[in-house]
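What you see is the complex with one protein chain gone and the rest in place.
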Amino acid sequence: MTSSFGQLFRVTSFGESHGPAVGVIVDGCPPRLEISEADVQRDLDRRRPGQSRLVTQRDEGDRIEFLSGVFDGQTTGTAMAMMVRNKDQNSGAYDHLKNVYRPSHADWTYEAKYGIRDHRGGGRASARETIARVAAGAVARKLLHEAAGIEVLAWVSQVHDISIETDPTQVTLEMVEADPTRCPDPAAANRMTAAIEQARCNGDSLGGVVTFMARNVPAGLGEPVFDKIDADLAKAMISLPAAKGFEIGSGFAGTRLTGLGHNDPFEPGSDGRPRLVTNNSGGIQGGMTSGSDIVGRVAFKPTATIASEQQTVTTEGESTVLAAKGRHDPCVLPRAVPMVEAMALLVLADHWLRQRAIAP
Amino acid sequence: MTSSFGQLFRVTSFGESHGPAVGVIVDGCPPRLEISEADVQRDLDRRRPGQSRLVTQRDEGDRIEFLSGVFDGQTTGTAMAMMVRNKDQNSGAYDHLKNVYRPSHADWTYEAKYGIRDHRGGGRASARETIARVAAGAVARKLLHEAAGIEVLAWVSQVHDISIETDPTQVTLEMVEADPTRCPDPAAANRMTAAIEQARCNGDSLGGVVTFMARNVPAGLGEPVFDKIDADLAKAMISLPAAKGFEIGSGFAGTRLTGLGHNDPFEPGSDGRPRLVTNNSGGIQGGMTSGSDIVGRVAFKPTATIASEQQTVTTEGESTVLAAKGRHDPCVLPRAVPMVEAMALLVLADHWLRQRAIAP
Amino acid sequence: MTSSFGQLFRVTSFGESHGPAVGVIVDGCPPRLEISEADVQRDLDRRRPGQSRLVTQRDEGDRIEFLSGVFDGQTTGTAMAMMVRNKDQNSGAYDHLKNVYRPSHADWTYEAKYGIRDHRGGGRASARETIARVAAGAVARKLLHEAAGIEVLAWVSQVHDISIETDPTQVTLEMVEADPTRCPDPAAANRMTAAIEQARCNGDSLGGVVTFMARNVPAGLGEPVFDKIDADLAKAMISLPAAKGFEIGSGFAGTRLTGLGHNDPFEPGSDGRPRLVTNNSGGIQGGMTSGSDIVGRVAFKPTATIASEQQTVTTEGESTVLAAKGRHDPCVLPRAVPMVEAMALLVLADHWLRQRAIAP
Partner (left out) sequence: MTSSFGQLFRVTSFGESHGPAVGVIVDGCPPRLEISEADVQRDLDRRRPGQSRLVTQRDEGDRIEFLSGVFDGQTTGTAMAMMVRNKDQNSGAYDHLKNVYRPSHADWTYEAKYGIRDHRGGGRASARETIARVAAGAVARKLLHEAAGIEVLAWVSQVHDISIETDPTQVTLEMVEADPTRCPDPAAANRMTAAIEQARCNGDSLGGVVTFMARNVPAGLGEPVFDKIDADLAKAMISLPAAKGFEIGSGFAGTRLTGLGHNDPFEPGSDGRPRLVTNNSGGIQGGMTSGSDIVGRVAFKPTATIASEQQTVTTEGESTVLAAKGRHDPCVLPRAVPMVEAMALLVLADHWLRQRAIAP
């Protein structure tokens, strides 16, 4: 259903921007995984607002609380619930939005769907919803690391017209976290920072691209037909707020190669298994992992909330002009990095468990 | 599960390239929809091999047979099964593939996953699997047309480096079907044809992009958080064979706009509801339809099967060289058009039913 | 998955007896239903321990807190989370159970499944888990009442060898709540009370039967084949702690009738629709509601926790003898009533929404 994701590693989320709390139930995590609130807090802190000048200044501690499913520091195998209380809810700042639809937000579509909407900070459509994803992703990260050695990493590879050409296999977490932009190329990071600050001054906003990667993924994860692992990754990523595009491997650029240049030849691997010489497939063939690194990209549109005036209509159908108040990110890309990682982790954990069930 | 798709309009597919049959169960279609085998055959004929020189010459009538769920020409509301017998199974043509992994196919990954694979024509990974999708999509098409006036159309908008700039709102089915390439721009279609024929002569293959569109979609279809309608479209499309990229609305190009240029202003609509002045959102905001047309794009890689020699390994781990025999498409794009339409139709039918359940 | 129930009205629960909290996410409730914490508290108070001498004296206020999904006193259509903090956790009372398996509890089976168990108060297997069911059921109750006039009622119809022959159609909520046993027959209720108190004195426990009923149910709810509404009711009821049997309509007794006596004749109803003269079917035929009242019965075994000594083994595999300490119910029947109602309500809400999606 709408607030659940995954078949075996199954997460169900709840929470609005200005409701009492945001949280998640992780059902299906195997028992006896050592996990603490600190393991989850680490990823939440990367998602948290107020980390740097680049992102929204809403001041939320975003402290995670475990509500169930962990006993003596280990998962019990039963439903694991985690919650973050909302604190800095300046709801009054949203009063002017009660009777108007913000362009390119979910205001109008929620109204059309439900005939009611929580106008405070976007309600359920707020990016605060991603706390649930990142918290669940942190559990998946621990599981995949401990049980299978799988690692997931993402970074900002483009902001507006500034893009990098870094070799994905060379990027490390340290490189990503070295700069508030989460761009592993320091020179590009500086230019991105300048562009984002300029956009803020202009009452404008910027979009960009996050590249993600998974390493040490065993061959054979994923399913035929509908539940291909790249299809699940696509859904996972496009379900993120502001995501407008998804690529696996060569993506759209690959359409300009020919078959001869695009196919990934095999050579005998040192372990006796086939090894792919190139990786245009992005680590996935026929919907299943090949043993190569998974590499993909997610496009995020420029933040819809901008301080400049825009044309819109009121809930009464009158023309009006709106300029955003309240706190917001002029560029979501740096904070999108842990969200993209979380979604990749959830997909991988789910398919890793699914493969365990039928593994020869 | 892996062979099922959708929550309420739910399809479950079966069938391998060289097994006895390919088919699908559609569960959840509302009762009393008038439907005949001819309604389904029409779309299957667009997907069928052997339609033109541009596509594989495998000669399959692909005649659909209804097995259940239809009585006196109407759906009964119970599970609707449909099947196509495989006929022209030149399985011997695949004997040379029993002990070798074709580059950028699913041969190696199926072996890694299952420890067994049906090597004949790709088995379950064959594009013949899409018969099930297209047949089910034809039922969804009839339902959405009759019950809601929703129409879905797709076309080839790029082959290799030849792309068109047609205004999506102006494209008609007649324009698409006028040329075997299914490109609605006749001049571009001619150049695409030449490029595809040249690729075949070279023992090579081409990829490209299919653009899809849905018209007359009511506002409010789609769900918050994970089951956003664009997220489900992304999964649907990336689950198609050879798909490597997905965009909704402005997609990757939108990352080079700023918020001011990307946001879609509202104006009062003639029906008293808000109307979007532009459509960078591609008809979807916050994961729900806005009432504007849905517009998206799907990237397909160049066909993996090529007649030229390629480096690979045998199932015994020895280096070898392989050149494809058998019939294959030098460019899947023309036949991908009905597949993309089918997947869009399945997603829309599912969300349309989901919205009926809770509609205010 | 394991902690979720329902397709469209979907609940996902969490919480252990001695963890921080027990709660539930209700996803799929239609928007604009007026609901308050008091609506939920009313049912929780009926489930709560410490209501009378007949049930466990654990002192829990069991105050419900809404965490999301309600805005200005109405459901928003998005995920609704509710939580109860655990308070009176006398965990030390369970230390003696850390290394021993209680007979006919879930201690050994959890250990066998997970290799770890939260021994405090039964952990996830505790009946405190049913707080989540009852809270979600209260939302379903409000929805079904407001939107469709459907009412669900249950009562104790048997304790040990004391059973009643009340006509189900005559039972009212007032009759049920008039006595702590929740048996609507006052004379039988007195005898049941005496029997339960005697069992407690004996260090023993009693089982019995809860009868449930749903009124004003429209014809046509339920699905063919696997998701028959009686099948979903059966799963719902047998998933309750201590449930060992389920009957719909005539149940096991019906096997002693012949077809002539068992079939329910039709007569013309006052509304022009067929009316059933008798109701051996229990309101369901072919898995769908007939328009008659739904009537069924659930068997609960005698409480497994008893103060008398019992033979068992330690986690080290040694024979030992165990007598329960801590608080427990000598008879779960009175508190099972709101649980049974909740499960019936969840099934009905789900099928009511499912029918809305496809209704002619």
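Lettered A, B and C in written order, each chain numbered from 1.
Everything below uses one rule, namely that a contact is a pair of C-beta atoms (placed from the backbone, for glycine too) under 8 Å apart; a residue touches a chain by one contact, two chains touch by 3 or more.
Just so you know, these numbers come straight off a predicted model, no measurement behind them.
Screening C:3, C:41 or C:211 against the full complex identifies C:3 as the residue touching the chain left out.
Note that of C:62, C:264 or C:341, the residue touching the chain absent from this view is C:264.
Here one chain is not drawn; of C:25, C:97 or C:199, the residue touching it is C:199. Summarising the interface, chain C meets the missing chain with residues 1-5, 7, 13, 101, 103-106, 108-110, 112-116, 124-125, 129, 158, 160-161, 199, 202-209, 218-228, 230-239, 241, 244-252, 254-268, 272-274, 277, 280-282, 284-291, 299-306, 308, 310-313, 317-319, 355, 360. Think of the hidden chain as still there; on chain A it touches residues 7-8, 28, 30-32, 77-79, 224-225, 353-354, 356-360. For chain B, the residues in touch with the chain missing from this view are 1-4, 7-8, 10, 12-16, 19-23, 25, 27-28, 31-32, 65-69, 71, 74, 76-81, 83, 113-118, 123-124.
What we mean here is this: only the chains that are shown with their structure count from here on.
Look at where the CA atoms of chain A average out and do the same for chain C: the two points lie 39 Å apart.
Averaged Cα coordinates give chain B a centre that lies 45 Å from the centre of chain C. Touching of two or more other chains is recorded for residues 1-4, 7, 13, 113-116, 124 of chain A.
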